[in-house]
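Removed: one protein chain of the complex. Kept in place: all other protein chains.
In this document, chain identifiers A and B correspond to the written order of the chains, with residue numbering beginning at 1 in each.
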Amino acid sequence: MNLPQIVQYCLSGITVGSIYAIVAVGFNIIYNTTGIINFAQGEFLIVGAMTAISLCRIVPLPVAIVLAVLVTTLLGGLVEIVFIRRVSNASVLRLIVITIGISIIIREAMLHIWDEKVRSMPYFTGTAISSIPILGAYISPQVLWVLGVSSIIVTGLTLFFRFTLTGRAMRACADDRMAARLCGINDRWMVTLSFMLSAGIGALAGCVISPVTQTQYDMGAPLAIKGFTVAIIGGLGNSMASVAAGLFLGLTEAFMMSQFEVAYKEAISIVILLLILMFRPSGIFTRREVSDLRTL
Amino acid sequence: MGKQFTRILSVLVVGFVLGSSGCKKSNEAPPLKVGAIFAVTGGASFLGAPEAKTAEMFVDKINRAGGINGWKMELIVKDSGGKPENAISLAKQLIDEEKVLAIIGPSTSGETMAIKNICQEGKTILLSCAAAEDIVNPVASYVFKTPQKDSDAVRWIYKTMKEKGISKVGVITSNDGFGVAGSAQLAKLAPDNGITIAISEAYDKQETDLTGVITKLKGQDVQAVINWSIVPAQSLVAKNMKQIGLDVPLFQSHGFGNIKYVQAGGEAANGTIFPCGRLLVAEVLPNNHPQKAVLVEYKKDYEGRYKEDTSTFGGHAYDALLILTEAIKKAKSGDRDKIRDAIENLKGVVGTAGVFNFSSADHNGLALDAFEMLTVKDGKFAIYEK
Partner (left out) sequence: MKLRIYRPVIACVVLVVLLQVVLSATGAIYYMTQVTMAAYYALVVIGLCLLMGYAGQVSLGHAGFFAIGGYTSGALTTCNLFAYRDTSLVSWFRSAGLVLEWQDIYGADIVSFSPWVALGVALILTGLIAFLIGLPVIRLKGQYLAMATLGFGLIIYRVVLGVHVFGQADGISNVPPFRLMDGLEVNGRPSFRVQNYYIAWAVVMVAMVLAINLVHSRVGRALRSIHQSEEAAHSLGINTYRYKLATFVLSALFAAVGGVLLTHYNGSIGPSEVTVIKSIRYVTIVAVGGMANLWGVLLMGIILNFLSLRGVFGTYDDAVFGAILIAIMLFAPDGLLRMPQLRALSSLLSRRLHG
């Protein structure tokens, strides 16, 4: 393979990897605050994208995106208040099952509101055929948008969680909810906030990847599966690790494709996931006490 | 214990009553009962939804005109969600309970193969809207299909390629039934048509980005790309090819049958070449073309009633009902065996996918001329000119 080919594969891997990463980042917010894996995360992306696509016909693009993000943020908060809050002391099993149920309901609602057709957002800059040459390979400008938005989101979140009071409060809830409460933190509001934040980021992600991946009502689940595969590979709760793991997975898939049959590509991510779960459940980039992850 | 027992009993009764609500009993003069199994929801909904709408529209029209030979038609549509096990259960319901004389659909090959034996043994005519060659090969006397042959589509593609002087191609297909069938036909017919397939890859139908696969094609210096898939990959391939600079002709399959896929591809869709039923270019057909009247009317009715673009997939349901009603008219009877015999003797039935000529060995009825090579110009479908 010559240099342009290699660069092209790398770019392809980075494109896909950043899509995975951006979904994983959304998971981590909720996981960090509540310890729940939110199976409905993928749906937030699609709701955001679908809303923006519908609004695009009435208002200019940036306004449509902002409105879509707001709507989805409210949806996230609603979901938390109506469903999650009632079962705040439930077992992990019950919570997993509830978020699965929520994802099904949202998806079916989308089917009946928007129907089954494939749609996509207009490209932010350029058109479907614009491409930017890099080192002999080509990339769509939208991919740079995806990379750019992901970086901003991740940086923003890291700063938020490390330096702002609210962010620190949310982390405190994850560590020990009772202790956080004793410190005067309104833990129930923190949980709602985490869902809202996660939903909003999901919506933004959905809008920015929509021109690249196109949007269909049932795309939430496969995106979510890839997203938490990446989150676990990096280490649940660690956003930076998710990004690294996402890029790692994307590049691995791209290079596997170049050497072997493309048909096996999907199996790669699952095999890596299972291997990680079996041998290093805390993830490649994170260390955690074994007792947190394993039972007797 | 007793409490639990009474509770169980009451829940059972409720469930039973709910479940039996699907059964109809009628004591009046029997209309002709036709069942339909479509994948209205689920992964194949882009097939099943237009098919169900078309079927309802067709039957309404027949009934408003007074029925066939005075017999009204009753259509019972069931949603299988694209799942073969549901199709089996629904087929048995339609055959045993509703005692339909024919079943239209299902939408996918997997479902059709699952109920093929059931319909054959239940002596119920099956007019499938799915494309697999297995449906009519080996021939089962009660089983027919209305979509065109995949092999004919492949022949058209290769013929056009030869005219353009293309001999080395890259083939990418999706991993669903349609893609797998297409991949097999493409490989089988390539040598006889002077085409070398330099590389053939299958991707997942839910894939969100195909730049990796296309990069692999780029590395093989192919003269053209054939993509055999359904939505959403079709538009994705077109866009990705342009975005990473693979500037060769793109040939698609007859799965590209809806203007929405062109819209989804934006400028990238321009120049795509594909074989298809003539429904998409109905208006620009010459006035003396045998199919023009049927196509224009279907398009007008569908778009007028449902306010959405027609697709060739809905046309398969139209053809199925058309064939059934023509056979009923010919047989002048509601007896299923007579109707079955009539179908086998139908010749020259003008449908949306082409002109049908059945025989006891040919339960599909369409030939090479059912297809027309189309292309996309300025975001619209046009007939491909050399």
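Just so it is clear, a residue touches a chain if its C-beta (ideal position, glycine included) is under 8 Å from a C-beta of that chain, and two chains touch if they have at least 3 such contacts.
Because the structure is a prediction, the values reported are computed rather than measured.
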Item to check | Options B:D152, B:D176, B:D209 or B:E372, residue touching the unrepresented chain | outcome: B:D176
Checklist outcome for this item: By the document's definition of touch, the residue of B:D96, B:D221, B:D247 or B:D369 touching the omitted chain is B:D96
Item to check | Contact residue for the chain not shown (choose from B:I118, B:M161 or B:V262) | outcome: B:I118
Checklist outcome for this item: Residues of chain A touching the missing chain are 37, 83, 86-87, 90-94, 96-98, 100-105, 107-109, 221, 225, 228-229, 232, 236, 263-264, 266-267, 270-271, 273-274, 277-279, 281, 292-296
Checklist entry - Considering the entire assembly, which residues of chain B contact the chain that has been omitted? => result 1, 3-9, 11-12, 15, 18-23, 40-41, 78-86, 88-90, 92-93, 96-97, 109-110, 113-114, 116-118, 120-122, 132, 134, 138, 140, 175-177, 179-180, 202
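In the analysis below, only the chains that are shown with their structure count from here on.
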Next on the checklist: Using Cα averages as centroids, what's the distance between chain A and chain B in whole Å?
Outcome noted: 35
Checklist outcome for this item: Per the touch rule, the chain A residues reaching chain B in their complex are 1, 5, 8-9, 11-13, 15-16, 19, 111, 115-120, 123, 127-131, 133, 137-140, 209, 212-214, 216, 218-219, 222-223, 253-254, 257-258, 261-263, 265-266
Next on the checklist: Under the definition above, what is the set of chain B residues touching chain A in their complex?
Outcome noted: 41, 43, 45-46, 49, 172, 175, 201-204, 206, 208-209, 211-213, 215-216, 218-219, 231-232, 235-236, 238-239, 242-245, 260-261, 264-268
